[in-house]
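For this depiction, one protein chain was excluded, whereas all remaining protein chains were kept in their positions.
Chain nomenclature is as follows: A, B and C, assigned in order of appearance, with residue numbering initiated at 1 for each chain independently.
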Amino acid sequence: MPFDITQSMPFIGNTLYGALRENCGVEWEAYVGHRFVRELGAGTLAKPEFLAWMVQDYLYLVHYTRAYALLVYKSSTLESMRSAATIVHGLLHEEMSLHRKMLAAEGITAAQLEQAPETLETLAYGRYILDRAQAGDELDLVVTLSACLAGYGEIGLRLAADPGTKFEGNPYLDWIKTYSGPIYIGLVKEGLERMEDLAQTHGGTARFPLLLAQFRQAVQLEAAFWNAGRSALAMQA
Amino acid sequence: MPFDITQSMPFIGNTLYGALRENCGVEWEAYVGHRFVRELGAGTLAKPEFLAWMVQDYLYLVHYTRAYALLVYKSSTLESMRSAATIVHGLLHEEMSLHRKMLAAEGITAAQLEQAPETLETLAYGRYILDRAQAGDELDLVVTLSACLAGYGEIGLRLAADPGTKFEGNPYLDWIKTYSGPIYIGLVKEGLERMEDLAQTHGGTARFPLLLAQFRQAVQLEAAFWNAGRSALAMQA
Amino acid sequence: MPFDITQSMPFIGNTLYGALRENCGVEWEAYVGHRFVRELGAGTLAKPEFLAWMVQDYLYLVHYTRAYALLVYKSSTLESMRSAATIVHGLLHEEMSLHRKMLAAEGITAAQLEQAPETLETLAYGRYILDRAQAGDELDLVVTLSACLAGYGEIGLRLAADPGTKFEGNPYLDWIKTYSGPIYIGLVKEGLERMEDLAQTHGGTARFPLLLAQFRQAVQLEAAFWNAGRSALAMQA
Partner (left out) sequence: MPFDITQSMPFIGNTLYGALRENCGVEWEAYVGHRFVRELGAGTLAKPEFLAWMVQDYLYLVHYTRAYALLVYKSSTLESMRSAATIVHGLLHEEMSLHRKMLAAEGITAAQLEQAPETLETLAYGRYILDRAQAGDELDLVVTLSACLAGYGEIGLRLAADPGTKFEGNPYLDWIKTYSGPIYIGLVKEGLERMEDLAQTHGGTARFPLLLAQFRQAVQLEAAFWNAGRSALAMQA
């Protein structure tokens, strides 16, 4: 039985996000069904690749946070400013701390983290988001960020529902649980609801082709980013 | 016989610009029918006020040019980039030179011009445009700039058509001729056509309330800007 | 005995901020010694003017917050990002709430607040800051914001130390206490220390003339902003 997004994320319904995802078929599958994701689920992903990827994910988060800071700046209502500021705060004070702790437990210090060079995948994705964030309006920004926000939730739910996923003894079980868990899925729901509100006031339907082009580019960069760990290891070799 | 915009600028027709202008009634009249404009037409405007205003207009042009530079950066097509770059080039190499020459003929040197302090009206309008330019997308930017671009054409045409306008011996006749002349009106037509194209691809109708709010603010700042000459003279006193 | 900044804010010492303030003599006095400030201290400021000013101050805070969001985006270290994000959070969740509560107690609702039109003073100052924030680097941004941050602390301390200040029965005593109190002065100290660190790594001394020009403009806009209440009342009349 294939994965059914309408059951797992019923809140997508008839939204702009649903239409973007639907129209991104091939690229979307390349992202959510990437080899890295399948190996995470099977528990067979090589540890050094996972750690190298986590370091790049940490470096990416810096720019993801900067993009949400631009959302505070670009918001047209106080409520949107507050919502984006809460995300910035959470990223800086919680999500990045979790990454640091997890990597510290594996012997990677904060100083090593800050000095790690970015791979091409990390540079391309982080800076692409920031360019869309500065060049477009708040809807452009939120659409570009949604590939990451909602995609990780879908990947988590897919892995959690997949009979091929190894649960016992899988070293990446925490990762799967985080992104399939109710807290993260709640954040996805909230984020997509805000995006839908923006779509209503900012001409989401009328701008669909332009929004789709940048959503598709973000999805392609997400797919490429799964290779960031291998690229980082190759740079060190 | 009142001024009829549909006759003077038939290209406005059923455009986004037409709807914005229409919905800005009171503020629009305060802008295009300002005391400064009426005195220009009657030729009774005090010369020192006109010169002080021209200096502020020159300082404003710096920021107006910076806004068009942001339009190059924000454009989603090469054709839009080229069009905006041509405007930037024209502003820096022609329009600003004309201001400098005209003011030099009145004894105001380039050095004096650069050092002239900006009035509140100049600061508020120039920086408001730049903020909308950075925070919004290219449609937000072009809508905000249209109050200036098309409003000056309308003012030129109104004065040219007004039986109360003094033509013989009016020291401001050049100004009236410039903004009512076919070259400037051609630029207005071209600019509004580009804006209408953007409105089609960027959800102009769906975003109308938000676009109207920033258009109205720009119109109010245009009206206020007619007082920039008096404010500058008061600062010197 | 005149006010001695080296005693009240010993942490200024030999900093970039100290040099900027020192080189801004006339404009600085026009700011910290403005009629509005003197009437606050004497308790003679008309209540309607104060309330109208508070509404404008609230509208200004929206753009001040957006400037700090840009500081998160522009920061070159994680520590600076975190510090700026904490300020954004505090402004949105505390300082603006305090304004709303205070104004609500005077019968001004949140809806009235959001719809209040901005005066020229508010537009000019808020958007000037945002333009410097986008056009410059993090040092340009922090220098521009320091006129507000540290100036209010100095005004608070001056009023608290001034024998002419009325303490008993002064309706504005809370305002004076807030800005002269240890919590606010601690924030000023922390902000200026961060600015000094930035000055060291970002060429503060070598860029002094350019930094001074924008600091002076910010100080002039602060002085003008004390008139925002009167301007708002005039707009309503």
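Worth a mention:
By our rule, contacts are C-beta pairs under 8 Å (C-beta built on N, C-alpha and C of every residue); 3 or more make two chains touch, one makes a residue touch a chain.
As the structure is a computational prediction, the values presented were derived from the model and not from experiment.
In the complete assembly, the contact with the undisplayed chain comes from A:127, out of A:127, A:166 or A:189. Checked against the hidden chain, the listed residues C:121, C:140 or C:222 yield one contact partner: C:140. For the options C:97, C:205 or C:236, the residue in contact with the chain missing from this view is C:205. One chain of the complex is left out; on chain B, the residues touching it are 62, 65-66, 69-70, 72-73, 78, 81-82, 85-86, 88-89, 92-93, 96, 114. Mapped onto chain C, the interface with the missing chain covers residues 73-74, 76, 134-137, 140, 201-207, 209-210. Although one chain is hidden here, its contacts on chain A can still be listed: residues 63, 120-121, 123-124, 127-128, 130-131, 134, 221, 224.
What we mean here is this: only the chains that are shown with their structure count from here on.
Nearest to the overall CA centre, using the mean of each chain's CA atoms, is chain C. Farthest chain from chain A, judged by C-alpha centroids: B. Which two chains touch most often is answered by the contact tally, and the pair is A-C. Chain A and chain B have Cα centroids lying 43 Å from one another.
A separation of 38 Å divides the Cα centre of chain A from that of chain C. Chain geometry summary: the mean Cα position of chain B and that of chain C are 32 Å apart. Residues of chain C in contact with two or more other chains: none.
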